[in-house]
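Below you'll find the structure, written out as structure tokens, and then a few comments.
What you see is the complex with one protein chain gone and the rest in place.
Chain IDs A and B follow the sequence of writing; residue 1 opens each chain.
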Amino acid sequence: MSLQAEIQKVAKRYPDSKSAILPALRLAQEEHGWLSPEAIEEVGEALDLTPAYCMSVASFYDMFNLEPAGRHTIEVCTNVCCGLVNAQAVLEAFERELDVVPGETTADGEITLRAVECLGGCATPTIVAVDHRYRQSVKPEDVPSIVREIRNGN
Amino acid sequence: MTDLVHVTIDEREVHVPKGTGLVETALAAGVEIPVFCYEPRLGDPVGACRMCLVEIEGNPKLQAACTLTATDGMVVRTARTSGKAADGQNATLEFILVNHPLDCPVCDKGGECPLQDLTFRYGPGNTRMSFEKLTFEKPIPISPTISLDRERCILCYRCTRFSESVSEDGQLVARNRGAMSVITTFEDEPYSGPFTGNVTELCPVGALLPTQYRFEGRPWEIQNVPTVCGMCSVGCNVNATVREGKVKRILSRNHPEVDEGWICDKGRFAFTHLRAEDRIVDPIKRIRLRGFEHVSWDDAVDEAERLLRAARGRVVVALSGSETVEQAYALAKLVRVGLDSHEAMLPEEVSPALDAYRAPLSSIRDADVVVVLGDVPLEQSAPIVDLWVRAARRAGARVDTELDEKAVRNAQRPVLIWSGPGGRGGATIAAHAERLGVKSAFYVPTTPNGRGVADAWAACCDDEPADLESVGLLIVSGDEAANDPNVRALAEKAESVIAISMFHSLVAGWADLVLPGTSYLERDGTYVNLEGRLQRLRRSAIPPAPDELAWISQLASRFDVEVAPHAPVVFAELSERIYGGLSFGEVGERAPLRTYAGAPAHVEAPPLPEPAVKGEGLRLVSYKPLFSGPAVERVEELQFQRPPAEVELARDDAKARGIANGQTVTVSHNGTSVQLRARIAKDMHAGVVRIAREHAGDLRGTVEVSA
Partner (left out) sequence: MAIDAQPALVLGGAVEEPLRDLASYRAVGGYAQLERARSMTPQQVIEELIASNLRGRGGAFFPTGRKASFIPSPDKVAKPIYITVNADESEPGTFKDREIMLRVPHRLVEGCLIAAHAIQSRFVFIYIRGEYSAEYEILQAAVDQVRAAGLLGEVQMVVHRGAGAYICGEETALLESLEGKRGQPRSKPPFPAIEGLYASPTLINNVETITTIPVVLQVGPEEFAKIGVPPDSTGTRVFCLSGNVVRPGAYERPHGITVRELIYDVGGGITGGRDLKAVMVGGSSFPVMTPDELDTKLDATSLGQKGLFIGSGVITAIDDRACIVQFALRVAQFYMHESCGKCTPCRVGTRWLVQLLRAVENGTATEHDLELLLDVCDRIIGKCLCVLGDSAAMPVASCVTKFSEEFHAHLEHGGCPFGADSSLDRLFAPVDQHAHVTVPA
């Protein structure tokens, strides 16, 4: 199914198709890898919204990439609950392993590393979301194997 | 009858209709509640800036007054009498100024800036912010006509709300979240459309400013002259900002029945045509076939007299519809009374049948059904009318572009509007109104004062034009007439031509004598807008040459006709005939919609024409775009607004021809063809295509579109 058709199908779930903008942007990002101007325009066309409007909405939410991002994302919670049990060391381990600072993508364009706010896994710190799937109780020493796993496409 | 409620504000008692906003209620009690984001014309209040915090008895938390309405028994304390409210207001102002650069000395808004004013009245005298302020690249041109300074922006969201809920263009938006929020357009696209400039007036700080006015004047060096826009038939009330005799800026001047304080970008930004490079400032006389020479005014008037005398009884005047009523009357008197020549080429048809259905434009907003006929989008022909229709739609009205008679008959407050060819000067829409029992109807003329000019011409005398075998002299009055192919065709046949024009390139080479023309911003006089409202033009800038009335008066005296060189005097004479003796002064700064003694109450509309038999092909509507014409062509910063070379067609017509949106297509008729980009337009009717006149080439009538 084309992106347009998929968006229009989702839009039917709502009393007003505008409500489908978050799912639509999500679909577009999945297809394009990031919300490029073209991807934004496609969403706008499907929902009869201006590209500026779609961009405005997308930029409000953390999960949308308005800049190119890696094929995979690693998100490390650095809010206080994880922070109290050394999330910083986990984040730094990723920085070393990937040779990037938070917010950057590896030179090969594969992995984007991000620090994120509380992911709701406070009883199993540190929470690391790999492509939006949670890894619980991550320790700095787990980092190399996580990166290896991603790189091996596993 | 509205219920009145009793409200106490700062110990003052006031009665206001229930539901009145608290800011207005306070004002009625003589109390100012300062605001930044609050602007009732932008729809529901948002309560974002927090400048209007007040204490409401019974509520422990400070409330944003702008979001509340008056209820009976409400006791309100503003910062004047409540320490808590004062603390709230001080807090807000301190926060607003935390990131503001305070660069007032070099800010164009300085001196006319709500932030500056409110800081002066309520603000802290010092700053406690000792850290780095937010900085952004600045200024950013968000279009060739508007620049944005994000550091000055206080994020009141007035501009984005305008873009979303008034002009509904959805182009100006906020990006990011929290402290990093900025105002922007999509990618590098300029903010475009008929209404963008309004955001420069809505902005309560110096963030959105017109580039044309950048560093052009300080508030104490300028005067604002209240006048009326002459760029289309709406006649928006405007202020022309003048410095040292030159117009520097056009601002809206809210007439609640006409424009509600909005103006279009043509009215706002096209004024620099006054200073066009090819502006004619001296009379020009043609020598030999294509040469010309500048001549003195004395010589010019002599030459005009000579040409007029030679053509007595055979003078034809081609009018533009942009003349003032007074100018048209003066010309008529000169030619009709002085030279017994009664033939005029009027710029367009004008039907008195519409007079029985007159209503203020603001009544459109209250309509429950609005029918817009005629195939030319209102935003192209009369942009502000488009805003009224949008307001009606937002308020729940049904807006149709096809006449559903049943819906109109069942409506409580139906409004009919005609925009486009085939309207017979309003007769068609009047006939529909008559037939369907509709009380208000509008016709959009193509000229700003077509009605006034026609009435003035007719009012001068009762003699009928004689059949002319040949045209002795054609007087081409104004640039629109000079630009009209029919006028040019007649000029070919005329023995001689006098043209009154502002721009050299329009008339050089074919007129025997060219007299410098003036703009609506340089004239005193009156215009009649599409509602039939007589409005007052005030001279804002001194024209570079004597105005039309001056030399018409001089010329008329040579034919023993008395024409005063002053608009009020000419108006007085004319008013006795058609405006019930109204004096020039009584026209008013915000003119009411009047009826005049002696005017017929109802003129029957001529019968509707037979509907055209639907033939082969697509009916072409070639329209005059908003951003076109001699003035716009001379304003470089408006060029980005000119219509793209495209043909608009209905989805079904495109589908039947296998045409996709954006594809290059051939539009053809009778052997001529034009290549254009196809745009599938939702609002188009099947069987009709639309092309801006400047892109339509020689196409007319019925066309075919092929991929």
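Definition applied: a residue touches a chain if its C-beta (ideal position, glycine included) is under 8 Å from a C-beta of that chain, and two chains touch if they have at least 3 such contacts.
For clarity, every value in this text was computed on a predicted model and none was experimentally measured.
Chemist: Given the contact definition stated above, which residue among B:T20, B:T78 or B:T92 touches the chain not shown here?
Modeler: Checking each option in B:T20, B:T78 or B:T92, the one touching the absent chain turns out to be B:T92.
Chemist: From the listed residues B:N176, B:Q223 or B:N410, report the one that touches the chain absent from this view.
Modeler: B:N176
Chemist: For the chain left out of this view, which of A:E31, A:E67, A:D108 or A:E141 touches it?
Modeler: Hidden-chain contact among the options goes to A:E67.
Chemist: Could you please point out the chain A residues that touch the chain left off the display?
Modeler: Where chain A meets the chain not shown: residues 13-16, 18-23, 25-26, 47, 56-57, 59-67, 78-81, 83-88, 91, 101-104, 114-125, 129, 132-134, 136.
Chemist: For chain B, enumerate the residues touching the unshown chain of the complex.
Modeler: Per the touch rule, chain B residues meeting the hidden chain are 45-51, 53, 61-62, 64, 67, 87-88, 90-92, 94-96, 98-99, 128-129, 131-132, 134, 136-137, 140, 150, 154-155, 157, 174-182, 184, 187-188.
In the analysis below, only the chains that are shown with their structure count from here on.
Chemist: Could you please state the distance in Å, as a whole number, between where the Cα atoms of chain A are centred and where those of chain B are centred?
Modeler: Centre-to-centre distance between chain A and chain B: 47 Å.
Chemist: Using the touch definition from the top, list the residues of chain B that touch chain A in their complex.
Modeler: Residues in contact with chain A: 164, 169-177, 184-187, 189.
Chemist: State the interface residues of chain A toward chain B in the complex, per the touch definition above.
Modeler: 37, 40, 49-53, 55-56, 59-60
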